[in-house]
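This is the structure, below, for whatever I ask next.
Note that one protein chain is taken out, while the other chains of the complex remain in position.
On to subunit A.
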């Protein structure tokens, strides 16, 4: 007997509907928009695989290409700005395929009236981030739109990289028994940005975790490449969205332990105050790795030896589950599901 309750997905009303904020929040609505409009229009095998990048064969090996758009408010926040996010985010999307990032592009959509000083600050920090990562920005584009037609500046970056020989990380590769490892504390980026959000400012020492992860990934592959099934950076939607994505793509479930998930007390306090679940809060310098059980300890030890993985933790395991549920043992000893976010995560009234 199939006991799975199949969730109804309302068809996108292309004729009459409009894009609303939930379509950009990283939840089901966004997936529906991407499937209903972009995948439908661009349909091909690479997109259908549902990765954050696509690997393809070129003479001399396998290549990865990815693209991403960055809109964040405020543009500057503790630990970074929209420019550093654009560099780190694209490098990380390439790195999650186990690939070595090689080159980046950057497109800017700038609102009329945007101060040069802010633009220079963003560009300078992007340059520094790309130099530090060893991944140059080799092409770009600039457009200016009328006042009120953009929110200061939007940045779109693309990147390419090469996959090491013999490595093939796929989003459908998680198997029951595999270990789930998180590279460090969750929710830092989302809380840092919220702490500077208009109308929501609060004092916290938390800075964004924005960072390029390809060095950490290279070490992990060197230590346990054959055992790493897949990697994903849990950005918008947090680790809840990432684990649900992997679960549905690999047709498995997860069982994780709340007590083992690294979480800074300040982040926990801010989430408590705002009524948010840290599992849904964005990260920009963390990764989730699914690793075959025999390689888990080696990969974990290697991660902990790297500055960006010093707080890495084994937080749970992949389990067989037709329903693809992500289940968690709570710090209180009970059980619960960790679900996708519905729409945007918003502070509760009371």
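Some notes on this structure:
The working rule: a residue touches a chain if its C-beta (ideal position, glycine included) is under 8 Å from a C-beta of that chain, and two chains touch if they have at least 3 such contacts; residues count from 1.
One rule holds in what follows: contacts and distances are computed from a predicted model.
Note on the omitted subunit: UniProt lists it as "Hydrogenase maturation factor", one of the names in "Cell division protein", "Hydrogenase maturation factor", "NADH-quinone oxidoreductase subunit H" or "Branched-chain amino acid ABC transporter permease". Only one residue in the set A:29, A:122, A:182 or A:287 touches the chain that does not appear here, and it is A:29. Where subunit A meets the missing chain, the touching residues are 1, 3, 5-10, 18-22, 27-29, 199-200, 265, 268-269, 272, 277, 323, 325, 327, 329-337, 339, 342-344, 346-350.
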